[in-house]
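One protein chain is absent from this view; the other protein chains keep their places.
Chains: A, B and C, in written order; residue numbering restarts at 1 for each.
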């Protein structure tokens, strides 16, 4: 038998090691493309499958955690409640790397409150919203991210303003907010890697067309619409920790964001002038693009300084779940003195 | 007996007709001041008590609906869920005038999701948040509007970013957003009247100190803090429909917002240049003041054009609840033809 | 199991979803129905959008049974993934139609079926050039094959096609052609070796084929629903969508475009429940539709509705729990939970429709009851009832006007000196209410979920609290006798069966089967909770009563233990079915017959006596 050379990453794992079960989503679904980008990002990033925790809610999108890294634990929670479950798990074991997959219904309809509070707590996780503007799994009703005036497959028109997930995230104080498109791996993969390197909640609002229920004319979440209206803010490269890279962009045209683990995201401005460290600028670019019917993509906001929940709570370095009676109980002396106090 | 002349409003009602039961809140509670301002606004506005529906959630603040207009129906719902109840009632009877009272815990903690979706639907109601940064009724825990670094009575420090109710409201697309202070009737009363005249959800985020649990030094929701840090955007007068008023401000220093019923809110800029019809400007002034530790008050954003839910749903002028079998059932002919279609 | 000479044919088609199998199945169903033959179709679909195994059960009986049957006389196997396993569904000596490309089934499988391999994929490729279209048309070819095997005439197929593709002439033609392709292939390439045959009957005249969610939606519209607040969830979404469809058609003013109903897609079930209560409080007839997970989320609001006494209709189209469970399988698993929903002492009227006709009727009644009793009313349907087609007699036009319950208007208040929202002035536990907007100084009251007295004032008084709670218990007693009464069949047997909801259809058939084997059984069909007094009478009159539950824990049996008390409870025997499949008669017979073995043996020994009973 001839030896086959398999390409491996820094952990010695092949790309296949990052794959999951065969998808059961529709052929052509944007969610499947995102899965592929996630596989690539995790492989490139050299994520240890054993330390990865895949979190999700309920929906076609939330099923996607089954389709990558089969060797990682996964928690498919109830609809809209992934944030709470992730928060609990994150404080229990701060050594895990949390990657959450949600849908727009899951996040912006039923899950809106939990989503905002997750961001407020800055729980250390990557939170991908596979945003198609509809409820795929329940067959095509509008979700809260459907744009005002967007047309449903059966013809009815959405009368309500959209909930802009990225804008909302910036507003409630998220520490990392980006938007991307399932069809744009060149952008999404570095964003995913940056999100993995960020400590705190990294929100990726990824437009991900639902080919079955929301890819028709009149939909603002169709492949065609996004292709026609995408406003790409930056070109980007992810530069892992300890990598020396020659700067070969023209002066001023590129900036770097340094992430918590020492890696960097290099950004080269394309569309508009925007400083991703400036909240107001982020709110502005989101607001303006929305009003113009554009889909703005790129890194919208990042604040690597904000402490994540485990830091704010001052949790020990060793995961809470590994503590034993000795570390957790009062000593007999402490116990006796407490009862004395209480007497 | 000597005749007593009682001052009455346009409906022939005295101010006492707008009073409610004696308050059971703490003496000095900001919520009580707001109640007084509400009584004045309703009286001045000539609101018909029989058409008023008082809505609330759970909390000290939510109790306040008992303390004004005893002759109006009231619905004290469960914690954080006033928005849904109000939405249902508002479509059932669009002739009612809804005045909702909530707290910061009720709105920004447990109720955050419903609150945002209420705004998205632009349900026709006035929504007052009596914002004290704590849970009064459960004795002083931080709520989600407590500012980062704010100090609890017992000494612990809030580690989380605040949820800025006004900023959030603007972000998710509210049609009327203002902030005020329980101690400032001159501002709050015209804002309340404008809110009552607005068709759609009018959010009033009113800082309302909790004298028992959050009025100490280190609190950013204390009387003293607000007095020291208030940034008043505008002086304002409410000009009822059909009232002719001479303009006597200097050119450019005042603007008017025309409200749905023809009345107007006249604004004279004080602090900063801000156009309340500009969303981005609203986001900006909120964001900046927050970063500076200021409490910005005044009319932050208004969009009188946005259709309210009943209009968007194209509901009939006559309240749904008054429709009878004749208007609601298929006629025998229609029924027969439907069954034929189904056969 | 059918009587000699009687028709009882069961077809199972195994396909993948999102591939047009749904319309193929429907066309076949309607074609047989058009032959005057009663049909009972059951669709077993996965919780996904396309590409996963789906089974369609289609039973045709001259007896008009509406329940399905487990094993197939004719199996159409179009899904390679499940091919081997599907063979186990075939009755010995049955007929197997399968995709030729799968290769012949392993020998021994299905003990010698009649084999009809058909190259469906190849036929489709040859006859349907458009690849996109082909995906949706491959399945319809099987209908032609089956039509040929069973002798379904073209006229019947044409009628079915017209029904299915009324407004889509292009699809009509394409489907018609695909059917012909299947029929022709069979004629030219295969020889019929089996003896299955469908002969026309005249038993479907005037009958309809409808889904429970569809009839429930019409019931809601005819019942005067003006506010629908809902959140999508299988298997209840189609109920809401049918209401919306009917509203679009019948509730829109032609001139003004105004819509005489608000249909709000809420952000979740919590919100939907709150909207229903808000609307009910303000006087509208409001409803929501959901399934198990939604019921869990509505718990807090239902408690508020109970204690503050607010009308509202809460439809639970049950699927398999716990938790997300099997979203596309059927169960009666929420009975106990819905009945006792929310913390504290609560209990709620629950309507239990047993047919698509009752889905229509009970929805109307639910609005009356909600306003009469001023409390949340549950309607518990299930996926089997809600999402499958059922043969039904036509739905009657309602005879009565709405009963809006005890509402005091200005005119009545003018005659009064005092109004107290929560006083039991009539002795039936049901107080009077006013609606917000009533222009009268006595009208206003304060609605709350916290302790209140008769005048709706806040109180923490122990005595007042107890008084109000006792009245609420009394109110439920009033409700008990106003709810749809049980229906009793038979009356002289020693043994009884008690069932509710969609179990009805299997029960009817099981009773026939057991009767044929010498075991006479009376039957009480429960139609609501709390149970009516007739139930105690029925149980008293029988030595043993089999309580049929489509859930693991025997929830109705447990409720009856509580409601009937121990003296009667010891007569109850629990019969449970909880695998997510619709209930079939055999599921009951297989449990009851052995338990009754002695009685049956006795009956066989004394055939005359048994007949005389």
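By definition in this document, a contact is a pair of C-beta atoms (placed from the backbone, for glycine too) under 8 Å apart; a residue touches a chain by one contact, two chains touch by 3 or more.
As the structure is a prediction and not an experimental result, all values here were calculated from the model.
Colleague: Given the contact definition stated above, which residue among A:41, A:96 or A:259 touches the chain not shown here?
Modeller: The missing chain is touched by A:96.
Colleague: Tell me which residue among C:321, C:353, C:386 or C:479 touches the hidden chain in the full complex.
Modeller: Per the contact definition at the top, the residue touching the missing chain is C:321.
Colleague: Who touches the missing chain here, A:25, A:66, A:101 or A:211?
Modeller: A:66
Colleague: Which parts of chain C are in contact with the chain that was left out?
Modeller: Here the touching residues of chain C are 46-47, 292-293, 295-297, 299-300, 303-304, 306-308, 320-329, 331, 333-334, 336-338, 340-347, 448-451, 460, 462-463, 465-466, 469-470, 473, 551-553, 555, 558, 561-562, 565-570, 572, 578-581.
Colleague: May I ask you to list the residues on chain A that touch the chain which is not drawn?
Modeller: These residues of chain A touch the chain that is not shown: 49-51, 53, 65-66, 70-78, 81, 83-93, 95-96, 113-114, 117, 121, 309-310, 313-317, 319-325, 327-330, 332, 334-336, 338-339, 342-343.
Colleague: Residues on chain B that touch the omitted chain in the whole complex?
Modeller: That gives, for chain B, the contact residues 24-27, 58, 60, 63, 78-80, 109-110, 112, 135-139, 141-142, 144, 212.
Rule of thumb we're sticking to: only the chains that are shown with their structure count from here on.
Colleague: Using only alpha carbons, which chain's centroid is the nearest to the whole structure's centroid?
Modeller: C
Colleague: List the centre-to-centre spacing of chain A and chain B in whole Å, with centres computed as mean CA coordinates.
Modeller: 35
Colleague: How far is the middle of chain B from the middle of chain C, if each middle is the mean of its Cα atoms, in Å?
Modeller: Averaging C-alpha atoms per chain gives centres 44 Å apart.
Colleague: By the touch rule stated above, which residues of chain A touch at least two different other chains?
Modeller: Where chain A meets two or more other chains at a single residue, that happens at 109-110, 112, 144.
Colleague: For chain C, give me the residues that contact two or more of the other chains.
Modeller: In chain C, 267-268 touch at least two other chains.
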